[in-house]
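For this depiction, one protein chain was excluded, whereas all remaining protein chains were kept in their positions.
Chain naming follows the written order as A, B and C, and within any one chain the residues start at number 1.
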Amino acid sequence: MVNLSVELGDLKLKNPVLTASGTFGYGEEYADFVDLNRLGGFIVKGTTLEPREGNDYPRMAETPSGMLNAVGLQNKGVDYFIEHIYPRICQYKSEIIVNVSGKCVEDYVTVCEKLSDLDRINAVEINISCPNVKQGGMAYGTTCEGAAEVASAVRKAWGRHMIVKLSPNVTSIADIARAVEDAGADSVSLINTLLGMAVDVERRRPYLSTVTGGLSGAAVKPVAVRMVWQVAKAVSIPVIGLGGIMNGHDALEFIMAGARAIEVGTANFIDPSVTMKIIDEITEFCERQGVEDINELVGII
Amino acid sequence: MVNLSVELGDLKLKNPVLTASGTFGYGEEYADFVDLNRLGGFIVKGTTLEPREGNDYPRMAETPSGMLNAVGLQNKGVDYFIEHIYPRICQYKSEIIVNVSGKCVEDYVTVCEKLSDLDRINAVEINISCPNVKQGGMAYGTTCEGAAEVASAVRKAWGRHMIVKLSPNVTSIADIARAVEDAGADSVSLINTLLGMAVDVERRRPYLSTVTGGLSGAAVKPVAVRMVWQVAKAVSIPVIGLGGIMNGHDALEFIMAGARAIEVGTANFIDPSVTMKIIDEITEFCERQGVEDINELVGII
Amino acid sequence: MANKKYMLDMTVTENKVLGSLYGLLKLVPSDGSKLPLTRAGQFVQVEIADSKTTYLRRPISVNYIDEATNSLWLLVRKAGEGTRHLTAASVGHKINVILPLGNGFSMDVKTSDRLLLVGGGVGVAPLLYLGYKLREAGCEPEFLLGARSAADLLMLEEFEKVGKVYCSTEDGSAGEKGLVTANSAFNTRYDRIYCCGPMPMMKAVAAVAKEKNIECEVSLENRMTCGLGACLCCVEKKADGHNVCVCTEGPVFNTKELPW
Partner (left out) sequence: MANKKYMLDMTVTENKVLGSLYGLLKLVPSDGSKLPLTRAGQFVQVEIADSKTTYLRRPISVNYIDEATNSLWLLVRKAGEGTRHLTAASVGHKINVILPLGNGFSMDVKTSDRLLLVGGGVGVAPLLYLGYKLREAGCEPEFLLGARSAADLLMLEEFEKVGKVYCSTEDGSAGEKGLVTANSAFNTRYDRIYCCGPMPMMKAVAAVAKEKNIECEVSLENRMTCGLGACLCCVEKKADGHNVCVCTEGPVFNTKELPW
């Protein structure tokens, strides 16, 4: 019997498999394909203080082994989440983590203060890396100062586990990671999407209404694994790895590179049951290689 | 009859299709598959002052729609190029561009001074973005100061066309581009490879002897197109686009995003005749859409 | 309330080529399980395996469900690499399908209602199954099918089995010459119009319906990713200014809900 449970500091997960924000809705959308109680946890859609309509259509373009999105944090706002969504999903026995976004530092703080009333929310993922919004988002995530500013402000307002989600669109992601660690982050998750673009050559215009968007999917995996490896060597807090994980083998790449937990994102769009398969494949690998505890493999490289 | 000829400042190309350094050897390797005289030009392997053995094997790993390489600028040095290779290839009627690398600024300068004696070499591509060497390489390409230092030093020693090849592993490639423009670059080419990593899960070790390597191939195209679009808007010198171009359609994405010329790289490994097809496909597209001059499409977005 | 969704491996039992642009695939669940209850107007998400250039699933509307043979019919237009791959599937080939998805056309009809089902190009696909369902409900649906020319009028004989068929072709090579909105069918007074086809056609039909104050439902198509309402990529702006997912709130909308 392999032990898959991991600890992100004070946050205990029954297994290292989480779902990435914005790719798994609020969990319910996948209930027909996934046993939500089997997940290590699921990270719900990016939540903001006010409701957001997001960007105009078109918001998606398929690319080689990947996709671009420009959703732009469409959501009904934190109050709606608290009143209407949380009551429905708090039944699930997996960790429910809320991804928090804001256009200014105060927004992040206020959203987290409101979430403090929800006893099933043991962790927030602070998104300072969304490439698809004009204000806030990636602007904070691309400088050590900006990242630290958000992290330390939230730290004062939020007593439970704080994950900070990092942008890969930087020269040194290790520096940003150190900055948020110093600012009080309990863990970091990476990578958010790479800023990309695709052109509809026949119509001579970009595929996305926003011209550029966030690249995700298998295509970005090598960049993500590299950054996880760099960050895991740079900080002492736990690292959550994501970026193009399609199967258990991919998940193990991140774990061996230094990730204590992983998030499955775009793969959910192609196989809505993929998270269950990934848990099974990680287990099989450990059994085959005689690994009794998944933690033995974390950062083995 | 469509006009495909383009001008990179003083450098005239019969068509916008170049081959990327390190993917096309010295041209000869492809002579059985390509009419080298039909190319806009070919950019020969990264050349350094001293011979270099490059990195240890393994140097390559396949990734989703891409590959990682860690060749590390293996080459016989500029003197060998001048004495043994140049005399063989100077017969070709396409522009021959030498990609120049160095571990210090003086190296770049000396190599360019030596190349000045070769009358068929109308341009050099200054590589400040190789991710696979310890000294120099990407170190220069990730700061405006480093990039400008190399560019201005070479500018003094090299009177002909100077292309500076930019690294995508930065927060703002537009800033780097402006810096090298101010330092006297005649054009910029981008993107070099994204720093990536792949793990051999069964053996619990990285696939590459250097752990990390350069990601290229179709997977990186969306990032490359985005950066070309950003840089073309930021500088007034011509932009040469590359990164995952597999066919004429891909080439046109870069051209419409702002590239005056393009480089074909990894695709040469999969279809050694791909450059000829790309020239044909660009021509067909222009004919079909009634474009008389390819320059009409440059930066149309 | 959305019905339960399934992910099934399905086996190709027939692949009929329709002209150079279209293919009709018939699929049965590989494990022999019965196809889930599916409403007319719902769609499926098809995995495109073994295609270097296709990463995501492709949404295809349900053309027909043959309960006798427990088979799903998909009318596919070769729009790109993914759909080209799909139409090339040989008999016996397995394809992974997620179904049923979306809301479907509303069936709150009276047997006395006169119903016109207007389709253009590959947009005729969902109207076949809808026609059968409306007959089951005791109605006598009529079809108005539009296309560039006779060659693009798809599955005509199948529609004629279900009800009266009017045709319009732009070149006049079949039925009346011109756009569907100019077809004499519109001289009749209908109680409801169901429409699926190119956006300009649907908007034109919606305009006619609005002017004549006829209930009109359209089935929208756009660039989808998950098909489950999770990714929020396939949004359409409704009349109230809010973005909704075509994959879950649609693909069928009453044109009153849309800012048309």
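One rule holds for everything that comes next: a residue touches a chain if its C-beta (ideal position, glycine included) is under 8 Å from a C-beta of that chain, and two chains touch if they have at least 3 such contacts.
Remember, it's a predicted structure, so these values are computed and weren't measured experimentally.
Novice: Which shown chains does the hidden chain touch?
Specialist: B, C
Novice: Based on the whole complex, identify which of B:G184, B:P272 or B:G299 touches the chain you can't see.
Specialist: The one listed residue touching the chain not shown is B:P272.
Novice: Looking beyond the chains shown, say which of B:L36, B:L49, B:V71 or B:V188 touches the absent one.
Specialist: B:V71
Novice: Which of these, B:G54, B:G77, B:G184 or B:G299, touches the one chain of the complex that we don't see?
Specialist: B:G54
Novice: Over the whole complex, note the residues of subunit C touching the chain we left out.
Specialist: Within subunit C, the residues touching the omitted chain are 49-52, 54-55.
Novice: I need the residue numbers on subunit B that touch the omitted chain, in ascending order.
Specialist: 22-25, 29-30, 32-33, 45, 53-54, 56-67, 69, 71, 74, 217-218, 268-273
Criterion: only the chains that are shown with their structure count from here on.
Novice: Could you say which chain's mean Cα position falls nearest to the mean Cα position of the entire protein shown?
Specialist: The most central chain, going by mean C-alpha position, is A.
Novice: Find the two chains joined by the most C-beta pairs in contact, please.
Specialist: A-B
Novice: Rounded to the nearest whole Å, what is the centre-to-centre distance of subunit B and subunit C, using the mean of the C-alpha atoms as each centre?
Specialist: The separation of the two C-alpha centroids amounts to 47 Å.
Novice: Touching two or more other chains, which residues of subunit B qualify?
Specialist: Each of 65 in subunit B touches at least two other chains.
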